[in-house]
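Okay, so here's the structure we're looking at.
Up next is subunit A:
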Amino acid sequence: MNVNNIKQQPEEKPLLSVKNLNIEIQMDNAVLNAVDGVSFNIEKGKTLGLVGESGCGKSLTSRSIMSLNPKECETTGEILYNSTIDKKMNNVNIVDLDPTGKKVRSIRGKKISMIFQEPMTALSPLYTIGNQIMEAILLHRTKNKKEAKKIALEMLRKVGISDEEKRFDQYPHEFSGGMRQRVVIAMALSCNPELLIADEPTTALDVTIQAQVMELMKSLQYEFGMAILLVTHDLGVIAEMCDEVAVMYLGKVVEKASVREIFYNPKHPYTKGLIKSMPKLGSEKKRLEPIEGTVPLAINMRNKCGFYDRCSERIAGVCDVKAVPDTQLSADHSVRCFLYSEYGEEEKNA
Partner candidate 1 sequence: MKRLPLSKKLFSKNNTDNEVGSKIPTDNTEDYYASQWSLIWKKLKKHKLARFSLAFLIIFYLGVIFADFIAPQGLQEYQSDYSNTPPMQIHFFDTEGNFHLRPFVYGIESTRHPETYRKVFVEDRDVMYPIQFFTEGKEYKLLGLIPTNIHLFGVEEPGEIFILGTDGMGRDLFSRLVIGSRVSLSIPLVGVAISLVIGLILGGISGYFGGWIDAIIQRIIELFRSFPTLPLWMALSAAIPAGIDVVMMYLYIVIIISFIEWTGLARVVRGQFMSLKNEEYVLAARIAGVSTPKIISKHLVPGIISYLVVAVTLAIPGMILAETAMSFLGLGIRSPATSWGVLLQEAQQIDNVALYPWKLIPLFFVIFSVLCFNFFGDGLRDAADPYKR
Partner candidate 2 sequence: MKKRLIVFLSLVLLLSFLTACMGSSEGLATSETGDEQETEAEKEPVEEVDPSSISSYNEAPELKELVESGKIPSVEERLPVAEDVMVEEVYEETGVYGGNITIPWKGADDEWTVGKPTEEPLFRFNEDGSRVEPNVAKGYDVNDDATEFTIYLREGMKWSDGVPFTADDVLFYWEHMLTKETFGKSVYDAYFSVDPETGERHMAEVTKVDDYTFKVTHKFSSPDFLKRVAIDNKWFFAPAHFHKTILPEFVGEEKASEIATEWGFADVKSFLKATGYYYWTNVEIPTLRAWVASNDPHSEEFVMKRNPYYWKVDKEGNQLPYVNNFIAKKIQDPSHAMLGMLGGDFNLGKFLVQDFTVLKENEQKADFRVLLWPSVNFTSAAIVLNQGVEDNNLRSLVQNIKFREALSVAVDRHEVTEIVTNGIGEPIQASVPEGLVGHQEGWKDQWAEFNPDRANQLLDEIGLTEKNSNGFRLYEDGSVVTLTITDQNQASAEFLELVKNYYENVGVKVNIKFVDPGTYSDQLYNNQLQATTAIPSVVNVALRPDVLVPLRLGQPWQGDFGLYRESNGEEGTKPEGEIAKLVENWDKLRAASTEEKAMEYANEIYKLHHKNQWLLGYAGPTPSLVVAANSLRNVPEERFFADEFREIGHGHPAQFFIKE
């Protein structure tokens, strides 16, 4: 069930817009372009899905929004953040902020917060979950311990944890995987952030818990109205949760469109391949068609289409020699593939 569209305000600056984001990692003898010219916008209250196989740079992109990337990463480009709750935070480029500075710390947890893939290791085993939840609240919302506890307990109820008084003083190892993910969500949302980054929130969980967590995130989004950046490799989750989708391959966004467009009108060969490799409910049992070959390494792939080796519709002499431009097909659909931009013409793209 897709959330009904929230009425789009008149054209105003997106909550967060990523422009031409590059993340390079110095290897022994070469530079790895883990993230290469990624751009997308996250609208207020909307859910953007970032989908792609592992190793395509989606997790790095999501973490760089909170500048949580390790020191080895060279991050360039713009991540412009326009806070709706704190007027002063306007057009702030998070990439330029000092990763340990006060400014970025005032954003983390308060305005943008994050939940991680492995609930087991996300929480510290040495402190009660109550303590770990209250930590952000005490930092950002209130200095009063009793009040902070009240908020925390309320959040626990919200994420569906029963008997929260007792649970408050228990330790992570006394919780199941699913319960721990709920705690992490409670923690992330405890300061009513504008944007929740969910880095593969359900991958480590089994299917039934997965559905409950997604359900929870949708209802909380409905209640708090926060935007969600959902990073996953699971198309089912995308279909379930997202308004818009950006498909990433080898550090580049190869296609960006509304969720409907992506599923029913995929343009980029890779997206098509992905959709095809998804088992459909009720379709007769025929073999799923995997995409052949393996993901290459993002080394000197700048002026070439990363998907070239595996692309069934590749055009020799073009796709493998020139940098693929991004073509804006319609208002909410763009693709980065020569099929849709007159090959040989230089300036056609958006």
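In the analysis below, a contact is a pair of C-beta atoms (placed from the backbone, for glycine too) under 8 Å apart; a residue touches a chain by one contact, two chains touch by 3 or more; residues count from 1.
Regarding selection, all candidates are chains of the complex that A comes from, given by their letters.
All of these numbers come straight from a predicted model, not from anything done at the bench.
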item: Touch-positive candidate for subunit A in this complex, from 1 or 2; value: 1
item: Subunit A to candidate 1 touching residues, read off their complex; value: 25, 27-30, 32, 34, 54-55, 57-60, 69-73, 117-118, 120-121, 125, 173, 177, 199-200, 203, 231, 233, 297, 299
